[in-house]
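Data block below; observations after.
Every protein chain of the complex appears in place save one, which is left out.
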Amino acid sequence: MESLFQCVALAQKELMVQWRTRARFGSVLVFGVTSLLVFSFAVGPDSSALQAHAAGYLWLALLLMSTLSLQEAARLDVQNGALEALVLLPVDGRALYYAKALVNTVTLGGLGTLLIPVVVALYDAPVKEGALWLIATVWLGSAALVAPGTLYAALTSRARAGDVLLPLLLFPLVVPALLGSVKATEVVMLGDPMGRLGSWLGLVLAFDVLYWSLCGLLYPLLLED
Amino acid sequence: MPPIAPSTTPATVQATGLSRRHGARWALRGVDLALHAGTATVLYGANGAGKTTLIRLLASAMRPTAGSLRWFGDVSPDRVRVATLSHHDGHYDDLTALEHLSLGARLLPSPRAGRPPRPSPHDLLMRVGLSARSGSLVRTYSAGMRKRLAFARLLQKGADLVLLDEPYAALDPAGALLVDGLITELRGQGACLLVSTHQVQRTAALCDHAVRLDEGRVTWTGLASDTVGHPSVERGPT
Amino acid sequence: MKLTNVLGLLGVAMYLYGCYDGLFIAPADRFMGDIQRIMYVHVPSAWTTMVCFTISLVAALGWVAGLVRGKAGDGRWGWDDWLESSIEVGVIFGGLLIIQGMIWAKPTWGVYWTWDPRLTTVAVMELMFIAVLALRGFVEEAQRRATWSAVVTLVAYVNVPLVYFSVQWWSSLHQAQSSSDNVDPAMQLPLAINAFAVMFIAIGLMGLRARLAGLTRVALLADVGGEA
Partner (left out) sequence: MQGHWDAVMLAYGLTTATMCVYLGVLLARLRAAERPSRPGDSK
């Protein structure tokens, strides 16, 4: 029970710190919007193609944003040895992980949700199955990116050339979640005649369950030196 | 090496053959050390002699490569009873002094039976002279004020083993007096202190024992009062 | 002679015969013709890659188990040596596997990459373990490098079944994937021989690479007179 209280206290701290540095996370959102724009330049103005792949573009932008926001959040802990001070307090390693991962999910999920109107406008993407499903898919997928991402960011923020390492480690790993999220989003946007949404979301959920538990177990090992 | 002060209770912290290697370099080699409750020890030596490594090992921030460590007679460190002031102050730039101490109050377990209740954040801020700026972000603090906040967080724990790594650094004269008072107060309350510093004279006057490190090895131990006239101190650490 | 070296040499001998049999004795495939003979190096490479990465999993678990029991690094570096060597050899055979797959696919299906679930899974695994090697390159301190690469190996390995399942599901939407698994008995002999041959060779290579990993660590420490 003790580490649950600690987790709540740490989550509030993390939320406050990330809120107070929201300017940085705001620039991550601008980066997301920029990449959406660049995708359309890369693909060309043919709106039917853009519309068909809107789901893919949304998740590509989200994936790129996740790297930046995870690194930013990890840097807050590494600065001044703040994380080590907490570890020596002592604070349960798992509580540290789940507090950090939860707030990272809120940040990335929030940024992702703000991207949706941009995608709908820019690519004229329909939302046949309703905006609620779209938001749910974005949040489920964000949680899937954040679970291993928080663990890896804790590593790469303390390694040389960490900025290169994080995407190198994270992107191949999240392939199942990415496939599931893109397909789920595509089905929400273009309609779900065969009722496949549930199974794609199930795939992302399986990824979430696997990594939210495994990474919580492994995170404390990274705190030892 | 015989323990410095004979005492019935187990040493607050006991190091035997303690060594630590960073890649190719031995930062600390074969250190034997026993520190007891109610005593203060000054640790001195040149830069790179291994002072910070020793402090971090005793703080259980680092694992030893070889040798063994016992805290309060136990192999696993009871980190609640150990408080460390390290080079990194451990603050979040985007939180205020008050928020740091309130967070600490929520994270720390209630004090053990028979121990006085933890001082409140306001008392701590008063004690270190930060009451005026308690509501502004640490980002806006001077180095001295950051160190005072680090002292406040350290005092909040009420630890039995207190490790201070260069406590006087970046402090004005008033701050230095605060450190003197802190060392004397904690020692009086029965805590065990290890103070790593270059102000050997000033600290020795407040401590019982002294330990000197050179290139990762303990090269001299004895009473703090002996360091006053001790040649190695007069010449200053090599 | 160490066991791994013996296995390696045995593997080489078997490999020579296996290739000869696969190329000249075994019958050509009725539908694909001689191109199908690539199977005798392709399937063995696949099994060997999986064996290597499974050894990495075991090495990572060995190191982490020691950590959890509070042991420091010294005296247990064997796990880390074998983690490094099994990942490196695994990445090499994984790369070979992908290239063989492409050489086979071009004349048969007209494209280099057919999103076959097995090959795609290997490609994703390949990238994950290359990332572990990259991570090891960026961390100097031996203890930290061992722990971090063990953690990343565990996180990566657990993902493999999920990758396979999701890719199979994702690609089966596009076109059914035919695979030549109906193996004629005369083909099974060279296939079996080569499968074990390539595996033994890989084990031999891993033994050498693990020794090298141990020596480079000791050499790194030796110049200051430190013991392992």
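The chains carry the letters A, B and C, assigned in the order they are written, with residues numbered from 1 in each.
Keep this in mind: a residue touches a chain if its C-beta (ideal position, glycine included) is under 8 Å from a C-beta of that chain, and two chains touch if they have at least 3 such contacts.
Small disclaimer: the values here were computed from a predicted structure and weren't measured.
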What are the shown chains in contact with the chain that isn't displayed?
-> C
Among C:Pro27, C:Gly70 or C:Pro107, single out the residue that touches the unshown chain.
-> C:Pro107
May I ask which residue of C:Met14, C:Val51 or C:Ile92 touches the chain that does not appear here?
-> C:Ile92
Which residue of C:Ile38, C:Val167 or C:Ile203 touches the chain not shown here = C:Ile38
Pick from C:Leu3, C:Ile25, C:Ala65 or C:Leu215: which residue touches the chain that isn't shown?
-> C:Leu215
Residue positions on chain C contacting the omitted chain are 15, 19, 23, 28, 32-35, 37-38, 41-42, 45, 89, 92, 96, 99-100, 103-104, 106-108, 201, 205, 208-209, 211-212, 215-216, 218-219, 222
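As a convention for this text, only the chains that are shown with their structure count from here on.
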Looking only at which chains touch which, which shape fits best: line, ring, star, complete or other?
-> complete
Winner on C-beta contact pairs when A-B is weighed against B-C | A-B
Chain A and chain C: spacing of chain centres that average the CA atoms, whole Å | 31
If you average the CA atoms of chain A and of chain B, how many Å lie between those two points?
-> 40
Chain centres from averaged Cα atoms put chain B and chain C apart, in whole Å, by 49
Chain C, residues touching no fewer than two other chains = 143
Touching two or more other chains - residue numbers and ranges from chain A | 224-225
Chain A contacts chain B in the complex at 2, 5-6, 9-10, 13, 16-17, 20-21, 76, 79-82, 84-91, 224-225
Show which residues of chain A lie in contact with chain C when the two form their complex.
-> 148, 151-152, 155, 159-162, 164-165, 168-169, 171-173, 175-176, 179-180, 183, 203, 206-207, 210-211, 214-215, 218, 221-222, 224-225
What does chain C use to touch chain A in their complex?
-> 64, 67-68, 124-125, 127-128, 130-132, 134-135, 138-139, 143-144, 147-148, 151-152, 154-156, 158-159, 162-163, 165-167, 169-170
